[in-house]
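One chain of protein is taken out of this complex; the other chains stay put.
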Amino acid sequence: MNRIYLDHNATTPVRPEVRDRMLPFLGELFGNPSSAHSFGQEVKPHLEEARQRIADQLGANPAQIVFTSGGTESDNMAVKGVAFAAEKGHIVTTVIEHPAVMQAVSWLVKKGFEATYIPVGSDGVVNPDDVKRALRPETILVSVMHVNNETGAIQPVEEISSITKEAGVPLHTDAVQSFGKLPTRVDDLGVDLMSIAAHKIYGPKGIGVLSIRKGTRIDPLIIGGAQEKRRRSGTENIAGIVGFGEATVLAEAEREQVYARLAALRRRFVTGLEASLTEVYVNGDAARTFPSTVSLSVSHVEGESMLLSLDMEGVAVSTGSACSSGSLEPSHVLVAMGMETVLAQGTLRFSMGRGTTEAEIDHVLEVFPPIVERLRKMSPLTRSQAC
Amino acid sequence: MNRIYLDHNATTPVRPEVRDRMLPFLGELFGNPSSAHSFGQEVKPHLEEARQRIADQLGANPAQIVFTSGGTESDNMAVKGVAFAAEKGHIVTTVIEHPAVMQAVSWLVKKGFEATYIPVGSDGVVNPDDVKRALRPETILVSVMHVNNETGAIQPVEEISSITKEAGVPLHTDAVQSFGKLPTRVDDLGVDLMSIAAHKIYGPKGIGVLSIRKGTRIDPLIIGGAQEKRRRSGTENIAGIVGFGEATVLAEAEREQVYARLAALRRRFVTGLEASLTEVYVNGDAARTFPSTVSLSVSHVEGESMLLSLDMEGVAVSTGSACSSGSLEPSHVLVAMGMETVLAQGTLRFSMGRGTTEAEIDHVLEVFPPIVERLRKMSPLTRSQAC
Amino acid sequence: MSMYSEKVMEHFRNPRNVGEIENPDGVGEVGNAACGDIMKIYLKVEDDIIRDVKFQTFGCGSAIATSSMVTEMVMGKTLAEAEQVTNKAVAEALDGLPPTKMHCSNLAADALHAAIKDYREKHNK
Partner (left out) sequence: MSMYSEKVMEHFRNPRNVGEIENPDGVGEVGNAACGDIMKIYLKVEDDIIRDVKFQTFGCGSAIATSSMVTEMVMGKTLAEAEQVTNKAVAEALDGLPPTKMHCSNLAADALHAAIKDYREKHNK
């Protein structure tokens, strides 16, 4: 059997159709779209076409679409940009955000801003009432992600937006994990700012968008040659931009069909796991989870040792923690859901994609239980102590 | 004759060898280099190889090399990053910087920092003594570009570095126009921070580097998942990074030979222009100019009308002004060199590249004089008034 | 492919009525070289009708195209009709201009109006 990739929340392969659309821009269509001559002008319509395609997907005006270098930059731009434009104030966010939002907020706190972090329930979902209670007269921004990258938990962004609208506070959502997978029209979600990235939907790495509703007060993060209507300077990564446009259209075309497939695969996988293993816990509430993701906590075994063992079998997954390479802390998301740290340490994230098959899931169901057994045998926690 | 591209200072075509090196990373090598599994780990050595290749070119330690999304981000990170780490203070820069540096500095001034802008002579070159005089006890950064993008003027960065070293102030140079074209070893130039970008040396757009000397106090600009040793977060644009590494090695291999060719082409071009046209002025001092660039001011004719006329002949150039599309202001660089604004408005930048040929130059020398003549005939300035 | 419409490029390539009129009945000039555009319009008027109009322009593509277009629009028209021609109408006749070019580079109608004013003043009309 070929290797099995179950880490689509980390990144996805570029679809061949996307790559084919990009190639001319690594070839003859190399002009700088800001140039007035034909080499530049022949590129520009492709830039604007991609912008239109993404705008259509978001139900936005193309003027709202600002190309960035990825989800992290979009998040930084949204959070810091609103803060810098306001000069001071209070930010409401959650305990389960991606580090790109979390770190941007905590950096601002060091610079004198204030922040409130909304908790989540054991299902990993934010309660809109908590957002309402956290608002203050000096609140300048609410930032709540749409789908959590570790658990797949879908957050009630629409409900939160009715609260922020009433309060007149701009709402940012990190939709990096939901764009192209769930409906993400900015008006339906009611958000003013939305971060998205191409490489999560079979587009290239290094390209993202921040959608900015007209009238939102925001400083640019990267300034200079005044590209993107002064909101994001730098010679445009036209190959990446065109690839993002293509990936967006392709994702939308199959979105509902992929959702249905993933939902069926997830049921098969979870059922299989629960049948073949004891003391394993699928995190979150299936009804509120985007079905690509299975966050699984396994008692008495540490995550990386399972990851490596699966990798030896050709199965690629990640641990629950945000930065599997490096951080030894248990995942802040799982801890926020109230999990004891030792169990959080034993968490794997399986994330399926458009190409995941039943045969792959069945293969994982075959190789995974012996791995857990073997590692449990090696564990000092199994018999003697529960920690 | 094919179209002739003389706008290499704006951007360059991706070399086929570079594209070929990138393609696997838009294909099977799609893993996230931060992932612990084989899909990620098989990509990581390529990331580190590219880092090493660029470090070698800069005479730097690979740990100094931080990948960014381009020259503009590198400039913003350098200037704002040092400023944020210092919290307050005074910045010394020049009147001829790229907007990426200029705007970052003026944004910081709005946020309470102070700045001094060093002037240039009519040759477009900064006098190191002026830098020395501008330094204050509270100076936190000096930022002086290496080669100017509009004129090609080479700045005395080494001499400035002996001043900043003595004063203990970090020195940043925007080497976007010199990297891969002139020697740019960070120790030889004596700089602490250096911005470079791939797309100026036949690499892809959307990828750059900030080289950061160990011990330099700098806040990251884009934070999150802690990539690039926490200095620049975001899933790595591995295709771009590998392309940048390849472009770097290829540029170095032919650097001296290209320099010699450009120098000869420039002499031929300048001689031809001066022989066939009256009242045209080649800006700067040839001895202190990187020879790819010919900045030419033409009396009584506006730049864009020449640009469009050349474009109709299949010759791509840019106007002197930084953002040819949009800005109607005359170039800040030419004005800083003391040029009257009406002449500054009549400036074209011809920038040659590794593929520029004598035949192309000769063709431009053939088509350009009639264009100037035609437009001068249309001009109200020619006979009646000098403005 | 160009930043300008086909029509702008056509007028830029083949501008109508370029040049000076000797002993014109009216001359108008607008703009300022510092901001990149100077337009000068010369008129020959008979019986309140524009019998000839020429222009000279220092400026970008749209400055030249709007100058050319305005001369074409008013040739043979009465002064009263010519006074109705606006910068906006000139831009529209060219199928539009890029947003950044709508200000400084779209002054040809102003130059025309200045020339008519000059004519009226000189001839007390």
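Residue numbering begins at 1 within each chain, and the chains themselves are lettered A, B and C in the order written.
The working rule: a residue touches a chain if its C-beta (ideal position, glycine included) is under 8 Å from a C-beta of that chain, and two chains touch if they have at least 3 such contacts.
Quantities reported herein were computed from a predicted structural model and do not represent experimental measurements.
Engineer: In the intact complex, which of the presented chains make contact with the chain not displayed?
Structural biologist: A, B
Engineer: Tell me which of B:E42, B:D130, B:E252 or B:D285 is the one touching the absent chain.
Structural biologist: From the options B:E42, B:D130, B:E252 or B:D285, the contact with the absent chain belongs to B:E42.
Engineer: Which residue among A:A63, A:V109, A:A264 or A:M312 touches the omitted chain?
Structural biologist: The single option touching the absent chain is A:M312.
Engineer: Write down which of A:T93, A:T184, A:S297 or A:Q345 is the residue touching the left-out chain.
Structural biologist: Only one listed residue reaches the unshown chain, and that is A:Q345.
Engineer: Could you pull out which residues of subunit B are in touch with the chain that's been left out?
Structural biologist: Touch with the absent chain occurs at residues 36, 38, 41-42, 44-45.
Engineer: Kindly note down the residues of subunit A that lie in touch with the hidden chain.
Structural biologist: Against the missing chain, subunit A presents residues 300-305, 308, 311-312, 325-330, 341-342, 345, 377-381, 387.
By our rule, only the chains that are shown with their structure count from here on.
Engineer: Which chain is most central here if centres come from C-alpha coordinates alone?
Structural biologist: If one averages C-alpha positions chain by chain, the most central is B.
Engineer: Centre to centre, using CA atoms, which chain is the farthest one from subunit A?
Structural biologist: Farthest chain from subunit A, going by C-alpha centroids: C.
Engineer: Give, as an integer number of Å, the spacing between the C-alpha centres of subunit C and subunit B.
Structural biologist: The answer is 39 Å.
Engineer: Between subunit A and subunit B, what's the gap in Å when you average each chain's C-alpha atoms?
Structural biologist: The separation of the two C-alpha centroids amounts to 34 Å.
Engineer: Tell me, which residues of subunit C touch at least two other chains?
Structural biologist: Within subunit C, the residues that touch at least two other chains are 2-3.
Engineer: If a residue has to touch 2 or more other chains to count, which residues of subunit A qualify?
Structural biologist: In subunit A, 36, 38 touch at least two other chains.
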